[in-house]
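A quick write-up on the structure given underneath.
The complex is shown incomplete by one protein chain, all other protein chains being positioned as in the whole.
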């Protein structure tokens, strides 16, 4: 069992113990994921990019960021479990595609978006 | 090496090969994560909760949802790597807290929010 | 002066009185807007679509939704002011486009997405 599978199993039990499965439709879980992502974003909104790179050295801000990352991960794993999607596999599949789209020589040092793959 | 660590390592190489590290500040990665979460959300916005539960049975919508989950996972893992946060550990820590906040008897079958822990 | 222009003017004074203009770059304001949108979303995440339609009849939930809509509007107007974009005009321009893309007969009662305009 991978660490993600262990987390997904714990989340399943947590929801079952509270009869929360009816709330945990993919639609609702996607909303909860986006809500938590918004809270994570709020931790960074007034920081300069440079300040954001050292946010973990501030004990209070660092603890908040870690907690928000935990919340985002929780809902992402729960949503993927509900949809029976392997998150790591899905990410690798997208990276395979990005490697084809973004040739290192053409896209070195630029944030320009590549055209979609044919 | 866990699957997440393997994914993080591949993302580090992917960014390095394109000189994209300057773009990958935590602030920017949090924005990219939120942008991808918005695309995932869009897949569910007009579905009923019931339809959302069977979205993976539609080959086209299912493929889009899987791809968006892959994008969200990609930026979440890249962001956590930049901040040196263990996502699974952070999620378990938040669940420890939720287990204290949400007593199963008091919160059975209700989506009511618990007061913050003292 | 339209009501939006009045609001934008008040926001400009509010920021100036606190020397907050350096924080109010379009990038940061877009993040703040997304953070507030996430809080608005959280009000609806566990509601059924039917419950969401009557949320304003609950005094507490209704007050929270109104406050979150106020926050979203505040940052949207502040962002548009920083970019010198007329929000109502921009919305009408997108609607002109949607009227061309979504022929009423073809798209009656379906949430199917239209192909992009040529």
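Labels A, B and C are assigned to the chains in the order they are written; within every chain, residues are numbered from 1.
We adopt the following convention: contacts are C-beta pairs under 8 Å (C-beta built on N, C-alpha and C of every residue); 3 or more make two chains touch, one makes a residue touch a chain.
Model, not experiment: these values are computed from the prediction.
Visitor: Considering the complete complex, which visible chains touch the unshown chain?
Guide: When the entire complex is considered, the left-out chain reaches A, B, C.
Visitor: Kindly note down the residues of chain B that lie in touch with the hidden chain.
Guide: These residues of chain B touch the chain that is not shown: 23, 28, 31-32, 34-39, 41-42, 44-46.
Visitor: Against the chain that's been left off, what residues of chain A make contact? List them.
Guide: 27, 30-31, 34, 38, 46, 48-49, 111
Visitor: Since one chain has been left out of the picture, which residues of chain C touch it in the full complex?
Guide: The list for chain C reads 2-4, 6-7, 10-11, 14, 17-20, 22-23, 25-28, 30-31, 33-34, 37-38, 40-41, 43-44, 47-50, 52-53, 55-56, 65-67, 69-74, 76-77, 79-80, 82-85, 87-88, 90-95, 98-99, 102, 104, 107-109, 111.
Following the convention adopted for this analysis, only the chains that are shown with their structure count from here on.
Visitor: Compared with chain B, which chain's mean CA position is the farthest off?
Guide: So the farthest one, by centre of C-alpha atoms, is C.
Visitor: On a C-alpha centroid basis, what's the spacing between chain A and chain B, in Å?
Guide: So the centre of chain A lies 2 Å away from the centre of chain B.
Visitor: What residues in chain A touch two or more of the other chains?
Guide: Correct list: 23, 28, 31, 34, 37-38, 41, 44.
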